[in-house]
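Report on one structure; see the data block that follows.
One protein chain omitted, others in place.
Order as written gives the chain letters A, B and C; numbering starts at 1 within each chain.
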Amino acid sequence: MVINALHILATGLGAAFLTGLLDEKRNGLAFMITLGALAFMSAVSAGWLVLFAATGAHPMDIQTAGTPPPFAIALRMGLAEAALLTLINLAGLFAAMHMGETLLARGRRAMAVLLVMVMALCGLVLTRDLFNLFVFFELIVIATGGLVLLSDDERAVSAGFKYLIVSQFISVLLLVGIVFGYHATGTLNIDGMAEQGSGAFALAFFLILIAVAAELKPFPANGWALDIYESAHPGFAALFSAAAASAALFAFDKVLAIGGAEWLPVATGIGIVSFVAGNLLALPQTNDRRLLGYSSIAQSGLILVAIGQQDILGEHYLFIAGGLLLSHAVAKAGLYWLSGFVAGRELTDWAALRQRPLLVLAFVTGIAMLSGLPPFPGFYAKWELVHLLANEGRLALLGWILFGALVEAGYLFRWFGYAIKRESAHTIDCPPDRVIPVIAALLAGWALGFAWGELSGRSNLLLVLPLLFALAFLLLEWAPAWLKNTLAIGGLSLYFLQTWQDYDPLRLIFLVIFTLGGAIIFLASFHAHGRRIGFYPSAMTMFAGMVLLLQATDSFGFFAAWELLTIGSYFLILRGKESEPHALSYIVFSLGGAFLILAGFAIAAASVVTLAPSGAVSPAPTFEIASLATLAQPVAPWVFLLLAIGFMTKTAAIGLHIWLPGAHAEAETDVSPMVSGVLLKAGLYGLFVLLMSMGRQSLYGVDLVNLMLWIGAITALLGNLMAIFQEDAKRLLAYSSIGQMGYALFGLALMNHLGWLMALMFVINHYVYKSMLFLSVGGVAKRTGTRAMYQMGGLITLMPLSFIATLVGIIAMSGVPPLSGFGGRWIFYNAIMDADTRLPMVLIFLSGPIAFLYLFRLIHTIFLGQLKDEHRRLKEAPLSIVLPQMIYVAILIGVAIFPGLILRRVDAYISQFLPDGALNWEGLTITSQYGWWNPVAIMIVVACIFLLIFGWLLFVNRKAQKVKQFNIVFSAERPYRPETTHFAWNFFAPYKKAMGFLVQPFVTRFWGAITDLLHTAGDLGRRLYNGNGQIYAFHFLIFVVVVFVSQLGM
Amino acid sequence: MDFDWMKIPYAFLTVFIVVNYGFLMGALIQKIGARAGRRHGIPIWQYYLDVIKNYGLRTSITHGVMFYLGPVFRLSGGVGLLLFMPVIYGSYMFSNFSFAGDLILALYFVFFGTLGMALGAGESGHPHAAIGVTRGLQQVSMAELPFAMAVFSVALQYQTLSITEIVAAQQGGMMNWTLFTNPIAVAAAMLAFLGSMMRPPFDVFIAPQEIPIGPPTEYHSSYLALMQTNRAIFPVAKIVIYMNLFFGGAGSWPELFVKVFFLYLFSAFVGVCFPRFRVEQSIRFFLVWAVPLGVLSIMVV
Amino acid sequence: MVKRLVALALLAVFGLVFATLLTGYAPDAELNQTARYYAERTAADLGAANIVTAIIVTYRGLDTLGEVTVLFLAAAIVGLVLAEGAHDRSRMRPPVGELLTTGTRFLVPMILLLGAYVFVNGHLTPGGGFQGGAIIASAVLLMLLADPLRHFSHRLISAIESLAGILYVAIGIAGLFLAGGFLDNRILPLGNLGELASAGAIPLIYSLIGLKVGAEFSSMLASLSETEEP
Partner (left out) sequence: MVHVVMATGFLLILIGFYGALTHRNLLRMIVAFTVADTGVNVVIVSVGHMRGRSAPILDRAVAAADAVQRIIDPVPQALVLTAIVIGVGVTALMLAYAWRIYRQHRTLDIARLTALKG
């Protein structure tokens, strides 16, 4: 049984009045009353929420004064109202807890103000009367004015005054609008007014609407709000952002209903401007609370856009707007509460949170919710919103939304990076009354994620086994690393064993790399001691994302998996010591790419038509990936373009590659192979899927696949070229990955049988040798304490196993027979024989030998040359790091001898798509229409010749002794310092002279300029807010005039 | 084409012939070069003496495993390259192990020795070894480019990657040689050829050897002998590729001797006429002159 | 200067908006549906002679509850703000004229009476709780003028204020259970139109409002008077 909603208001008020009866000194009792009242109000609202959610009952009108509306004020309780009330009251309850100390110090009056504030917010949501709405607004204004004063920050007073100034302007406009609206319609009831429409009093309605809109703190009429966000008590700021903004949005929605469809564009316009501007302005912020304030403004803007688009959202309106609103509210409240723990106000001061992993989890949950990442409601909502926008062809709006969201993710994740990587002098103490609200927000976030997953009508991400497995590691954080590692390896292997039969050969290859490949790399993780907090949930989320990607058959599943693997890998990369800026650029590029994919899917979905269950034809909000093939002109090439760029971001195609070197190089020893050897393949898988389903596309006469061919070739060349100039071993390998991915992209874009086969060989080979090399180099770096190659040298005798791995790796990679790299080259030559385009091959021809250069550099400067004095006592890398390398050596040799084991099945599979040019696998010789290749024979011949000569040499020199290190003559002197005789630094100087012009950091500069531009824009925008309350009033009036004029123009 | 035990003695025979030919031709070319410089030059059997002497010497030092392996890789590379090609067109006896792979195998196996040598020299710990190796690698990376394009052009022209088939297509008169049917590709390839023959003007990378402290000082006695043997085999093997691809191949040993000699002479001829380039100059040279030719050859074929 | 020009330009736009509203305004010839309902039904349904009061206290009672709360809030916040300007009891009592002192003694009871009259008769005549409350507060003001150091018991004021508030809410809730809805005045008999004891709970509510408003204003005045010069 539920309790009349009026009791919520009555309780709030009654409790507020009751506190006045108490003695000034009995603050403890007053506080108990406050908490009790808020808890009761929350319980009543929650009861309603359960009722509506469980029964799907219709909204219920509540009369007052025993008189029906419109003659008396009426309230309405429905699903949305109940949800909002629950949110508001819980936010109030937890805000009271969070502010407990302050409230107790300030006494019962402060508690009364808080109670009235919460009551008024509830009233704002419930009321159906326009003037009543005004009254509640004013109550909120005044209560805000009071609660702002609870802050310890003296500046809060001036912020509150600025707020009062603007609210005076607002209330004047609102009152004038209301009274003329009343005059025109003869009623104050919102529904009554809506029935009559705003046509008769458009001007008055404009005043009402703009006044209510101003309560949403739209850009630029929001300087006061930012000052409040910055200076208010965080407990109140949470309430202000979570509850007040939500209630105001709901009120705006109600008022907008009066105006009808013709006013929707106003909401959209205000919303999108606020969203983009809010995010841009947040970019240069360094104060945490102000940044959150800007983010709140932006988020309100986004929700406003959803409100403005309700005409096309249809039945999804509540799902979308509610999802956005609740994620924002919960996340923002949680973050503000968290800021209460942080002593300093700089973003970097949040590093103190690291002392409490639970708080870090809460922080990251908040950020993920704000950024709309899975599995939180914002993700589902964004998916629907973008799809519906695309369906209506509102692509410009869609573009701006995604742009704003990307900027937002940029500054949020930058902040998270600070928290994880910077140092803080402050300590954190966790009184339970402050921890409980944060935990509540944390739990609410996940619960909402679950709820939205259920409501979405798609697979609930929080019920998907791989993700659950990953998240389970969150609960295992107390366990030692070796135990978790064993579990991780076991999980991956078991998953493979359970599912491998379900896949076609192509996917199976990826599956093997994603699961077993990952498991092998995890062997290296045994070297870590302690608990390694944060590593396993992140890593397993990444692997979960990857296996889900393979499972996904529809666009939603695919995209969700894509986002999961992105997030997981971001956290992994962030773990590196110096990886903060690189992880940031990784996540920004990845999310940018993901948004393009999202846009591509949305546009595709708009033209893929499916049969709804009723038999009616409707646009699909999600579709089978395979039906990309059915897309028609003119949509198809655009979809192709968006998806291709999205996937190429992941494979670090040139121009989109600048995130990769830092991200891969700075990652931990066992993480580098995961993100390089394994993760990059996800991008290739995407490209495979794309090309398999869509084939060739052309746009304005440009063959897009051909374009990809060029991009692949240029990437291969420049990636390799950049690699040879690196002094840092892991960066070298990272650039080499760029080049290798270029090869694979090139192979795919050849669009012939052998091209694809070659790309697949790269998938396998690159996994093996790049994982191996990263482990080997990582082990060396671990021992020597540096990654600069010129500081190493002569390690061959000290770390022979690592050397062997590197040697085998570079032979394989350079394509020299007899190891497996040659197979790739052979297929490549056969493939290009069939290709239509010849020029890009030139670049590939060039990049091959260049690869040789950096490989030689790698092995020479680390393992050969002169051993340094400080390294004389080094030991071989730990067994756990060497063991996987040896496994890889075995695999490489195995693959080199029997490539057919895997490839012939794939070859047959590819024939389904591109039948021409299949290879002939009879006997030991692999034959194409142009040539042949017998790996076994090559291996035997080379081995025989080699062993013959070697044996002879061994025999004749059996007495040879190893000479001392300095037993050489160098410029007529006997050297004594290894540093002077280890030729390693600036290894390929002549190449730089001759070809250096190709590797000028143009791309870095380009993206740097873009970033600077955004920052500058944000910085310029900030100057609007000069702190003068009067100027803020001008902003408000200008805002009104601009909207007015643009509305006239429309 | 398949394996056959008889191929093993045949392979030894091929190697034997090529080694002898290589020694003689190398000395001859060197003598021609000396004469062009108004010097007397070495006797024609000089290489035999050197090699016999070096094989006879015993060393008692080594710098380490890779140092050891350097010459082994080197010689394996040379011999392997030779044996992976059908040396004499139409001859089963001298088709060697070409069943193991086609043109691409030969192209890539060229690097096998280079790699080993680079590694071996590196372990000597001598900085000049590394300097020489890096210079060589840098230059070769660009010099190989026009060659690769020429090969691609030829493969496209004949629509095959089989050396035998390419040679077959050039039979029936000189005018059928690729030299005449695809002159641009040949021009590009011949420029690349200059770059890979370790002769002026593209020989700066062996400069560290000339000031006698590079690999040859570190590699002595039997190590040096292996390398000298390779210096007889490897150029011939390499020229055989060129000959097969561009100059109609060879149907018999004498034909092979003549063609290889003239091709070798070509590089020597250029070598005595031009001074040495620095590495970056060679790179630019190939980039400016040879690469466009290669591109052109791909485009027009 | 620029600021003034911009302000003028902006206000010109607003002037335009207002002018449009003004010129577009035509007074109604007949009461609109809402007003008509009130005119026709108030007397019968609620038994209040003053229709405005009926609207304020009952039909739009929720507004009025909010209104009272506004004052409550304002008083509470003013108290909060001024609390830190701890008053200084040792300051000199400013000279106050004999006339004022005597006049105050004479006038205060009458003002209080008038105030009570105004709010008790709110449902019959112009006036009501707010007006009455303000009148009562004016008595307090007068007392403060006469004796600026006079100390009022905040405890008492706040007790009156809170009790009035709680009772108001309680009456509202009683409407939920005993009559047609929250703040329905028909929990008490309607009586005869025009009599003092009529219109159900309206006089009661208005009296509570009067007390409450009076207490709130008084509280603000007292807080202000106890605050030292900043």
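Simple rule for what comes next: contacts are C-beta pairs under 8 Å (C-beta built on N, C-alpha and C of every residue); 3 or more make two chains touch, one makes a residue touch a chain.
Remember, predicted model here, so these are calculated numbers, not experimental data.
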Omitted chain - touching chains that are shown: A, C
Hidden partner interface residues of chain A, rising order: 131, 135, 138, 141-142, 145-146, 149, 154-155, 157-162, 164-165, 167-169, 171-172, 175-176, 178-180, 182-183, 188, 223, 226-227, 230-231, 285, 290, 1022-1023, 1025-1030, 1033-1034, 1037
Positions on chain C contacted by the hidden chain, ascending: 3-4, 7-8, 10-11, 14-15, 18-19, 21-22, 25, 27-29, 31-32, 34-36, 38-40, 42-44, 49-52, 55-56, 59-60, 63-64, 66-67, 70-71, 73-75, 77-78, 81-82, 84-85, 124-126, 128, 130, 193-194, 220, 227, 230
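In this text, only the chains that are shown with their structure count from here on.
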Interchain centroid distance [CA atoms averaged], chain A/chain C, Å: 54
Whole-Å separation of chain centres (CA-atom averages), chain B against chain C: 106
Junction residues of chain A, two or more chains touched: none
Per-residue overlap in chain B, given as positions that touch at least 2 other chains: none
Touching residues on chain A, where the partner in the complex is chain B: 794, 796-797, 807, 810-811, 814-817, 822, 825-826, 829-830, 832-833, 838-839, 841-842, 845-846, 848-850, 852-853, 856-857, 859-860, 864-866, 925, 928, 930-934, 937-938, 941-942, 945-946, 949-950, 953-954, 956-957, 959-963, 965-970, 981-984, 987-988, 990-991, 993-995
Chain C partner contacts - residues on chain A that touch it in the complex: 4, 6-7, 9-10, 13-14, 16-21, 23-24, 62-67, 70-73, 106-107, 109-110, 112-113, 116, 119-120, 123, 127, 129, 131-132, 135-136, 138-139, 142-143, 145-146, 149, 176, 180, 183, 185-188, 203-204, 207, 1034, 1037-1038, 1040-1041, 1044-1045
Partner chain A, residues of chain B touching it in the complex: 3, 58-66, 68-69, 71-73, 75-76, 79-80, 83-84, 97, 99-105, 108-109, 111-112, 115, 118-119, 122-128, 130-131, 133-135, 137-138, 140-142, 144-145, 148-149, 152, 155-156, 159-162, 213, 217-218, 222-223, 226, 278-280, 283-284, 287, 291, 294-295, 298-299
